[in-house]
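Quick one: the structure is below, questions incoming.
Some chains have been omitted; the remaining ones sit where they do in the full complex.
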Amino acid sequence: LSSAGGGPSYRLAEIATHVGGSVEGSPDVSIRGVAGIEEAVEGQLTFVANPKYRGGLATTKASAVLLAPGVDCPERIAVVRTADPYAAMMRTLLLFDPGLPEIPAGVHPTAVVAPDARLGDDVGIGPHVVVEAAAVIGRGSRIGAGGYVGQGARLGEACHLYPRVYVGRQCVLGSRVVIHAGTVIGSDGFGYAPIEGHFHKIPQIGIVEIADDVEIGANACIDRATFGKTSIGRGTKIDNLVQIAHNVAIAENCALAAQAGVAGSVRIGTGVRLGGQAGLAGHLQVGDFANVAAQGGVIGNVPSGATVSGYPARPHREAMRAEAALRKLPELLRRVRALERERDRNEESNP
Amino acid sequence: LSSAGGGPSYRLAEIATHVGGSVEGSPDVSIRGVAGIEEAVEGQLTFVANPKYRGGLATTKASAVLLAPGVDCPERIAVVRTADPYAAMMRTLLLFDPGLPEIPAGVHPTAVVAPDARLGDDVGIGPHVVVEAAAVIGRGSRIGAGGYVGQGARLGEACHLYPRVYVGRQCVLGSRVVIHAGTVIGSDGFGYAPIEGHFHKIPQIGIVEIADDVEIGANACIDRATFGKTSIGRGTKIDNLVQIAHNVAIAENCALAAQAGVAGSVRIGTGVRLGGQAGLAGHLQVGDFANVAAQGGVIGNVPSGATVSGYPARPHREAMRAEAALRKLPELLRRVRALERERDRNEESNP
């Protein structure tokens, strides 16, 4: 299987020009796609960035390879020399990028759009979409099949909602927001007042506000605020199956890896990264550019720039030291027993 | 952004009456919404429950505030005095609660409802909903856009399914059950018999039974039983992205926070709370009113009333003691080395 399918093809010389490299071998090789060195087939371009993959050149089926200066290559494979083959590969990917899946402009006849919803120019509404009363969808935005835009919700320009995305009532998205399939924006926060052993629901009447250039993965959940708003800052990226609870505020340019969870009212600074399955307890503050390692369980504030891991999360170095010490613990037990035996012998001989 | 939008507004005196407080300042201030002290804008009411937020009174843009007796406030802000500002805020939220999103009574023309499905009075079936053969939907229940009610499934009265909820065949919901978007009730349990290295599926022919007044968050999953039933007790609340495996039995008035996971055949007592990302291994029993801390990994039974944390989960105090000791471990290593050096010196001098 190739990533190219019936897609575009390029002469190798075109690709070399695109990435600022130089061709060794035929500049006319036709490249129809890109792939890893082991998976590549004839007609595809591959790359070697990490020296440990150089061995793959002997057996790869690729027709051409992006290579750093000084790396040898069998003659049967054409080469594009470039100082940074990884960066060149990323630039080449753009040539083959099919872009977002097409949702044509206009309203599909199976969609159900409220008469007072306001759709901008060049908006595309896919099959079986529902747009409720007073919703606003900005110019160029596209809503994939089976999507739902609640009452009074507002989307900015050039948003792309993959199929089956839910945006609850009154929620607000900026421009160029991309949301993958199955994600839920604006579910109720998990708020109950326990009275005599029963949970009484606290109405969740706030909203979710998502800034420009945010991308959110598949089957994630962002709860609306109890009051006020849950907010996601500009340029922040959120992976699949992430949970963001009510009244959380996440600043700009953060990255939250898959299955991370953020409890209620947490405040996360700029440029913060959460590893996969990391969890943050409620009402914490995480400073700018802090990192939480994968599976880290944070139960206190995290200072700016800190890297924390483990449960309860603490500075990563300290966690690793404690971990190393833990491995020495069985031996330490033996050493203390030896000291005790010696003491006991000494006491016997010097009573 | 306010939580009020084009919603209702109240005179401050009305709110004071509603919460049983007294006005200081103009009783005629018009309140159009509520917000946190930092986010509030003109026309909104805020509150100070925790003394550490009192400083916000100097800068808040709110027009009025719920305050405990004896707390000073700038003159520009009207005050409602009340013994418990937090409880008063919760009561005020009810005034602005828009209620569940409206799904009109009747069957939307794009819905597909089997001829032998039985719909009670005042039932609302949204756009693109599917109701399969022999399903029963009780009086006043509403099914949001794109929902699915499987063959023979039964919903009680006044249930509210947000858009894109899936209820598999034969599953049973009580009355006043609320389920948020994307949740799946009645997926197959994860049951396979490994025979000679291949997994053979064990048919999952049981059901899910959900009692009255349960609320379930978004994109959660509750598997049907292998046989018999997976059951969720009355009044239990389940957050987003929670996983409940086959044959689990959860009693009344429990709270399961987001991303918690409960493996097969676990039995959970009354009033139990699971923190976010907590996990329970299969076939365990958790006693009444027990608590599992966030990220706790439970691999044995939990007694009634216990609070456990960590992995493997143990009593929270013991876990915290072990954790504190772990931090002293590098120092302990040094102390034992010092004792050993001293012994070695003593042995040299007293051979």
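Note that the chains take the letters A and B in the order they are written out, and that residue 1 is the start of every chain.
Definition applied: a contact is a pair of C-beta atoms (placed from the backbone, for glycine too) under 8 Å apart; a residue touches a chain by one contact, two chains touch by 3 or more.
Predicted model only: the values in this text are computed from it and were never measured.
Within the whole complex of this structure, the shared sequence is present as 3 copies, and 2 of these are drawn in position.
Keep in mind that, in the parts below, only the chains that are shown with their structure count from here on.
Here the CA centre of chain A is 24 Å from the CA centre of chain B. The touching residues of chain A, counted against chain B in their complex, run 110, 112, 128, 130, 132, 146, 148, 150-152, 164, 166, 168-170, 172, 182, 184, 187-188, 190, 192-193, 197-199, 201-203, 205-207, 209, 219-221, 223, 225-229, 241, 243, 245, 247, 259, 261, 263, 277, 279, 281, 295, 297, 299, 311-312, 318, 321-322, 325-326, 328-329, 332, 335-336, 339, 342. By the touch criterion stated above, chain B contacts chain A in their complex at residues 1, 3, 5-6, 33-36, 39-40, 90, 93-94, 96-98, 101-102, 108, 110, 126-128, 144-146, 162-164, 180-182, 215, 217-219, 235, 237, 239-241, 253, 255, 257-259, 271, 276-277, 294-295, 310-311, 323, 326-327, 329-330, 332-333, 336, 339-340, 343.
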